[in-house]
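For reference, the structure is listed below as structure tokens.
Other chains dropped; remaining ones untouched in position.
By letter and in written order, the chains are A, B and C; residue numbering begins at 1 in each of them.
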Amino acid sequence: MKSKVVYQLKDKAIWLVLIFLVIVFTIANPRFVNPNNILTLLRQVSMYGIASIGMTFVILLGDIDLSTGTIISFVNIICAYFMVHMGMNMWLAIILTLLASTVIGLLNGFMVSTVGMPAIIATFAVQTAFQGLALIISGGLPINGFTEKFKVFGQGYVGIIPVPVIIMALCFALGSFILNKTYFGRYFYAVGGNIEAAKLSGIRVGRIKYLVFAISGFFAGLAGIVMLSRVNSGMATAGLGYEFDVITCVVLGGVSVTGGYGKMSGVVAGTFIIGALQNGMVLMNINSYVQDIVMGVVLALAVGFDCIQKKRKAN
Amino acid sequence: GKSDDGGSADGDSDKDSGGKEKIGITIQSLKNDYWAGVMGKLEELLKEEGYEYTLVDCSDNAPTQVSQIENFITSGCDLIMVHPSDAEAVEGICGEALDAGIKVMCWDDPMENTTANWILDNTALGRDIGEATAEFINANYTKDAPAKVCTIGYPSTKVLLERETGIKEGLEEFCDDGVFEIVASVEGIEADKALANVETVLQAHPDCTIFAGVGAGAMIGANEALLQKFGGAGKIPENVGVITTDVTMQQLESLKAGDEAVRAIVGFEGSSLDTAKACLEMYKRILSGEDFSGDKNVVRPTRAITVDDVDDIIAGM
Amino acid sequence: MSEEYVLQLEHIRKEYPGVVALKDVTLELRKGEILALIGENGAGKSTLIKCCSGAVIPTSGKIIVNGKEYDSMTPQLAAENGIAIIYQEFNNVKELSAAENLFLGRPIKKGIVVDKKAMEREAAKAFEQLRIKINPKTLMKDLTVGYQQMVEIAKAIQQDAKILIMDEPSAPLTSAEVESMFRVVERLRKEGISIIYISHRLEEIYRLSDRILVLRDGEYVKTLQTSESHVQELIKLMVGRELTETYPPRGDCIDKSQVVLEVKDLTGNGDENISLKVHKGEILGLGGLVGAGRTELAEMIFGAAKRQSGQMFINGKEVNPKTPREAIDTGIALVPEDRKRHGAMLGISIKDNINMPIYEKNSTLSVINSKKEVATAEKYRENMAIKTPSLHQLMKNLSGGNQQKVILGRWLAANSELIIFDEPTRGIDVGAKYEIYKIMNDLVEKEGKAILMISSEMEELMGMSDRIVVLSEGKMTGELAKEEFNQEVIMEFASEARTSIEEEKTV
């Protein structure tokens, strides 16, 4: 009973951090809580949010995906290339693009699962190689000139709610559903917690890894498409460094990097915290060098606090 | 746009509360000595004149820049200056800013949804670098013993890619016939990477003597490599040279020293201060409500800085 | 008074979230005695002794070593005070040599430089004393489980400890190895060293100890003089009730006409040409010494290890499971030997642990039927009498015996026809043991399952099996029917291939 309370409190703690930040930023600049700004903020983090679903699964397995940023870039380029240089139908381009990103994820899965490489190395290799490929395809130049229709994913609205925010919300819902209601979710926790035991319980761990990396690739691809639509221009470096932003969202959200523990709701909070920080600090007119420091310190404090809690509880 | 009412209404209340106009500035990268230098001066000027401003960089990431402009709109800026990571990417949001009654200025690109553009044609800038290099080559080499040239670029960034292309065009255009040959093209935006790559090029082509690059890092790295190859300042042959753009103190000092490999720097208005002043001038023109609808593209001048006028420039850094 | 006791644990209390592992436990160890610590699984024995090394920090209570009082210990303090501990779980470093493991944490060094030669020399001496043949340079990962445990024991002895604490040291050892360990332990007692000895094997307790301390459910029950106590009394104190027989009776339920599992000339994973049959309603015992290759055989049958050649039949149909999943789907289950590593998923709930192999079956379009999930878990919690406040309790908060029951529940839920038990009662107390035997009986008797049971405990092997197959060095060396069961014969088969190879190994 007591342990349940402690756990719930822990899961809630990250929301308290979020509330605290919101209060601070609101005091500094009341515009922060303007509904308009909140929607802007949500739209700004939508790409992180979407990509974080797959990253959450990967991290739950105790692995990591450093290729997310490159997949976003690569997808940016090929989707733009399909539509602009090949004049492909928008939907077809999107489907092919998502397919491609999933296949890159499968490649990660292959290296991690079949070859047995540590995820950090495998996905870093993919990151490096596909960055080069994206640059070759684009020749280093941005690709633009999409149809108006394509703008809807990143710039459209349903009522007053921006479409990317809706996509993000749907992704979070889907992620939460997969984790809590399907057997895949149970498997992720089992594999992340004790891979040997999971294997001997009949879980095809290899396939689960393929699946999870493919999912991670897929969501990175989706984030890439939303980004492309949002900025209306495909750049081969668009996703550079995104993986760490996404990892930060996930880890802030309380997902254990050693695998086996974490919740989707925490990741939602983690994502919002990053959004609030990025948005709020600009509203507060904080020097961009100082912003780096704040980001580092917040990450250290949030995760550090969590770790100290855990340590204390363990004794 | 969704931000219309909120944005402009709040903007008014800000002005009522006394201060001068509020300016939001987002540039590609502040982690770069050229930009840090110019922006440092611009900040001084803005402070002096009592402007309220926010200066951020987007780490060369278009979506981040879009977000930053969104935040500027929210925070009620009167003028947004964008130095776009990808001009096309910020067109949409700049349009929203205009809709919200905010003036928008673009640094570098001839953008659509802006009040005015302060433009620099990177291909043209590259061509100027090529021209300056060509002058040096023409003066030192002949058809029988053509110059071996290495270009130092950074093809992952659009503007730098354009610059590098411009350099090659400029060389073709301004060099005498058959007086040069490009033997290598390497990457080098950071000094250490440029240094390593130039060292390697010097191994592959020991007779490579001309290095034309896209920025300060390329110059510093190439200059160091040559200094090491020839055994220090003063020992570098007359016909060896490094020519790039960007105006930073270290480049200028190397140029001024005269006995290093730096031969010319293609600059803009002059010193960082000159550039900052010119930029502020643009702000004032835009904020004063000047009508740019005729031709909103204000082209920045470029010029080659050589040993002769280096002192004037240094004074304004 | 403090002179009389070298170690006193006073009023130790240890709380974990949701569990009180120890409630006000007091222990006093005299100089030169062997104090046995017994209790059911989860009684808190390991937790208590971990307080002596700082591996566990007590919530309250005092630790008095040689008259010095501490609130809690650290491994360093323990070492300074001459306390050495052999833990229940393995504590070695696989990539370091046996010698370096022996001196882990206190290497022989000159300045900051380690003296590997000296360590190897000393290690060789230590192994010699224990009569084990291990090359000190061998990497730990190349040693079998039994040898690894012997290194642990050698390591504790090597420390010249004044107080030696041993948590189920004999569990992975063969009887010969246990013998040589006993000789050392007895010698140490003569040298005036005080020893705390934990074991579920009561015959060991009687053989060694001077006094016995009984724990039950984290509480101190009683301390007895070994010479004045009786087995029945001890069991009663531990379990809190009377236990009549060690092995529950089982009716004749073997259906000779139905062969559930047949393997023919199975080779691979260290085993050669294994052929055996398990009938419906039969428990086939698999005997042998440590390293005989029984676990390897189980892994092969279960698809967890690759086999090179041979055939396998389930109910007469040839099967070829390449993964545990395929094995499970053909009706095979494996209750693994190494519970922590291969069985229990510690970070997830009891409910999820039980349901893990059947989730796919109980899902429509991959969405879990949560009613069925809870019902299944509830059913096996009741059937197995798993002690837990809630099915949502994480596995790690259960004691070893209860974890084993959860894992059993998992395989019963999977409704397997053949269940392989690898050391089903290793490190499990008498009470829980009896319950597990009963469950095994029910499985063959009432549900007509077939069981393949690997056991290193001779009594268990003979008490539970209908037939026994003996392996040695990866080869089948004998098969005995119930009437032929005889400890000496089994031992003979078990060491058949062994003697020759052992000499070769030490070169």
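Some points to look at:
One rule holds in what follows: a residue touches a chain if its C-beta (ideal position, glycine included) is under 8 Å from a C-beta of that chain, and two chains touch if they have at least 3 such contacts.
It should be emphasised that the depicted structure is a prediction, and the values quoted were computed from it without experimental measurement.
This structure file describes a complex whose protein chains are present as A x2, B x1, C x1, with one copy per kind shown here.
Operating definition for what follows: only the chains that are shown with their structure count from here on.
Centre-to-centre, using mean CA coordinates, chain A is 43 Å away from chain C. With centres defined as mean CA coordinates, chain C is found 70 Å away from chain B. The residues of chain B never reach two or more other chains; the list is empty. Of all residues in chain C, none touches 2 or more other chains.
Across the interface of their complex, chain A is touched by residues 2-3, 6, 10, 30, 53-57, 59-63, 66-68, 70-72, 74-76, 85-86, 88-92, 155-158, 161 of chain B.
Residues 1-4, 6, 181-184, 186-187, 189-190, 192-194, 196-204, 260-261, 313, 315 of chain A are the ones touching chain C in the complex.
Residues 29, 31, 34, 36-37, 39-40, 43-44, 47, 135, 139-142, 144, 151, 155, 157, 160, 227, 230-233, 235-238, 240-241, 278-279, 282-283, 285, 287-289, 291 of chain A are the ones that touch chain B when the two sit in their complex.
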